[in-house]
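In this view, the complex is presented without one of its protein chains, the others remaining in place.
Which chain is which? They are A and B, in the order written, and residues in each are numbered from 1.
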Amino acid sequence: MRQVFWTLSTLLSHWRRRPGNFAALFVGLAIATALWSGVQALNAQARKSYDQAASVFSSGGAQSLTPASGATVPQDAYIKLRRAGWKVSPALEAAVLIHGAPYQLIGVEPLTLPRGGQLGGQIAARAEGGDFAAFLAPPGQTIAAPDTLRDLGAKEGDRVALDTGKILPPLRSSALAPPGALTVDIGVAQTLLDRPGQVSRLMLLKKPDAGTPPLASVVGEALRLPPPGEEEADLKRLTESFHLNLTAFGLLAFLVGLFIVHAAFGLAFEQRLPMVRTLRAVGASTRTLGAALFAEVALLALVAGGCGVIGGFELASALLPNVAASLDALYGARVAGRLALDPVWLLSGLGIALAGALAAAAGGLVKTLRLPILAAAQPFAWREAQRRFLRRRAILALLAFGAALAAYGFGDSLYSGFAVLAGLLIGAALLLPVLLSAALRLGERFAHAPLPNWFWADSRQQLPGLSLALTALLLAFATNVGVGGMVEGFRQTFAHWLDERLAAEVYFEAAGEPQARRIEDWLKRQPEVQALLPGASASVRLSGWPTGVIGMAADATYRDHFPMLDQTPDAWDAMKRGDSALISEQLWRRLKLGLGSSLDLPTARGMWRVQVVGVFPDYGNPKGQVRVDIDALSAHWPEAPRVSYGVRVAPAEAPRLIAALQARFGQDIARIADQAAIRKISTRIFEHTFAVTTALNTLTLVVSAIALLASLTTLADMRLAQVAPVWASGVSRRRLAQLEFLRIVALTAATAIVAVPLGLALAWCLVAVVNVQAFGWRLPYEMFPAQWASVLALALLTAAVAAIAPILRFVRTTPAQLARIFANER
Amino acid sequence: MTYGATIEDARTPAKAKAQLLRVSRLRKSYATPQGPVAVLRGVDLTLESGESMALMGESGSGKSTLLHLIGGLDTAEAGEILIDGADATRLSDAGRAALRRETLAVVFQQFNLIPSLTVRANVAFQARLAGRFDPAWTDELIRRLKLENLLERYPEQLSGGQQQRAAIGRALAVRPRLLLADEPTGNLDEATADEFMALALDVVAATGCGFLMVTHSERLAAKLQRQVRLSAGVIDRP
């Protein structure tokens, strides 16, 4: 033990003399851990929220009636059910942002809530304090857990504003409140969320008995009673791809971070070989040395990993609002609450840091332990070693490409999609030094003047030391090109698609059928209304997959505008006949249908067989969609309310029409918005979805820039000895500094140039493989040369920034320091 | 290719037995945590073209420092270093680079070949840099230094003696006016050292340049025309 201690402290003394190397190691490991554990924290928080959200409403196995389609139903359904003897309690839930952080707003009706449940309990607990009436009487109360209050930075009685500007009722603390939840009266929630007269769920307090009329006879198909666990299962299935994507990016970032660690460790082991020899010579056994080396790695993993875990926590806290917003918008999954420092997560973060550090250090460790005590006479044979290194790399790269190809050829899942991606990236990473080396050799061959010749030859010698950093950069640049290309491609496609899909100028939903008829009659008499496009919907499950059936009129508007991927020539006429349907791309892929295939739709009156006559893109929809003629829909689902409308008017007339409708019909209209508003909401969903991707992307780039800086810094000491003879032969320091700078910029630029095709391959892989598997839709593959140029510029800038410090240091080296290289008395 | 200013004086052909090097009142000290330590306290030294001189002294007496100052690798605090009558201490960084490139050549104890270049490229490097690469002369050097079979090798693939032969080849390929050597045999065994010295003196004689060598070895020093001893920062007067 004493031996290990002294050996360890001797080994550690190395770092004191190489603070730059230590910094690279530390930062690399910390960042790798931070990115990985940050993503893990986000995923864990989201999953915890799904469970929590479910348990809030389903404590003790209680079930809820949920809207068959859409997020809410008119509260009229609640009244109808209560008056038919159904013991239900209404709730309206949604994610809200406060200071950019997500919370779950829950509107409840306390009188019908079971006192024993969590929601009722928290209010009842407050009531014992003598303040129950205050929950109902204006301004009401917001009940929240003490932790939630702390997160809000508020105290009891404070009124907190939502980011929308609406103000919550005064806060009250209750230990029974679900974490991250803000419970208010349902009426207050409807006002806060701008959902007057709408509820999102009806909690079933008691199974209806024999004398209670069946659900469908009371509210038609507006509500359904999902089997226990279905809600959570759907949510988990729908969000799985999202989390997998997040995990993949976290893993990529982690690997890039480990590249730094590997480089820093490798260098340290190399530099410490003489020290290790001496230690062995004075009697440290291989076991002692092994234990000391392992302890060193473990210590570093603990310290750097600890910092990384904390950083990951901060990262996750910063990204949580975006993750929450996109999960809410895409899947209706509510993620709320504050990230908690979970000990299990903390330990697993440290564990991954240790595993990563060990993996990164393994090569060096083994090499050090196998080191013969007596040094071989000849100096390190870098040229031979490099040749072997490159050959091995090339072989491994080919293997990785082969694996990617195999995964593409034989795989049929999101995992195989990621395998393609991984194979491609790893292969390219392995191949990069081979390519760069070949390019440099070519340069060396064509350079005859001594200095350029030396420049190329020396760059080639530098390659192994820089290749890890350059590889990290390659991955970062390639993901930037790839992910950037995908996001940009999606942005354009999505915008265009929205333009076509949002053909009508005004959209509204009536509060009920009778109201819808009245509004329809009125609108038909308005001269400015060019067309009225009614819609209705029903929900079905196709092969277990939640699917919406939308009824639409085969109006000229749709024929002209509705975006299609593929259709039969008479698609719209066939649909109008009522025996044909358009299906979404997701459905087309999942059910492997083609034009002309028949599709059985389960209705209350048995199967309805329709023919598929068209496939349309339905970006962002996690569920399937079938579009049929509205009259055919009404025939098969008579209870499906016809309450949704699109109205065609001149765009300038839209605001006036909305105002007129609101003034005239007021509460009869559940929702109304113009095209611009819907476009804005959709675009915001899109931005949220990719905000996380973009953030991780940028972080990866930053990490690789740090890797380059770290490599250059650690190499700077060795460089001096390599450059000094050239200097002694009569090349000025300024000139040498210029060449050093040029070398790094050239290598980085070459890396960026390799990154562009790799990025394009990556983008293709993302749009054609990963996205299709993850979301069920395929984006058009587009190229954005301007983006490549910006990545190239970014690369050069990165190189310049990373190179500037070591080069300044070189320029500042005094002749005395350089001369000392040649001094005998060293 | 030229780098920085050229020094016409250094290039003008010297008169026979003209004074090639004159060092006067040269002073140099190093900063240490205990305060500045004077290494050279007023060194005076002359060397004529074609003359060879051994510079001796105990470890730490300042031999290498003196050699580095003469070689334009370092700068002095006071005093003059006249090489062919021009004062090297007044030169800029670029000027010193040109001096190193075109007038001087240095052979180090650690050989200090350029690791990324072959023996052939190493030998030709400085001559090419100075723009006076002479294939015939280089070939002759290679033959005389017995480097013919090692030309495509890299420094790491050579033994110490082979490396030092390549280093002296590089130094002489440029036809320097003054060859400086800092314990060139310090890393070689006695037999190899003797063989190297014989070769070195042979080629030095062939170029007619001045030769200043720092050495510990009385035996090797005896092979040179003059011997001076540095102690406590000044040249011992014999």
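As a convention for this text, a residue touches a chain if its C-beta (ideal position, glycine included) is under 8 Å from a C-beta of that chain, and two chains touch if they have at least 3 such contacts.
The rule is short, and it goes like this: contacts and distances are computed from a predicted model.
For the omitted chain of this complex, the UniProt record lists the protein as "Predicted secreted hydrolase", which is one of "Predicted secreted hydrolase", "Cytochrome c oxidase subunit 1", "glycine dehydrogenase (aminomethyl-transferring)" or "Electron transfer flavoprotein subunit alpha".
Just so you know, the chain we are not showing touches A across the whole complex. From the options A:93, A:151, A:185 or A:444, the residue with contact to the chain not on display is A:185. Among A:137, A:366 or A:793, only A:137 touches the chain that is left out of the view.
Among A:12, A:84 or A:660, only A:84 touches the chain that is left out of the view. By the touch rule set out above, chain A reaches the unshown chain at residues 75, 78-79, 82-85, 87, 109, 111-112, 126-133, 136-138, 185-188, 190, 196-197, 206, 209, 211.
One rule holds for everything that comes next: only the chains that are shown with their structure count from here on.
With centres taken as mean Cα positions, chain B sits 64 Å from chain A. In the complex of the two chains, the chain A residues touching chain B come out as 378-383, 449-451, 453-454, 457-458, 460-461, 722, 724-735, 815-816, 818-819, 821-825. By the touch rule above, chain B contacts chain A in their complex via residues 1, 3-4, 30, 59-60, 64, 68, 71, 73-75, 93-94, 96-102, 106, 108-110, 112-117, 121, 124-126, 128-130, 154, 156-157, 170, 182-183, 186.
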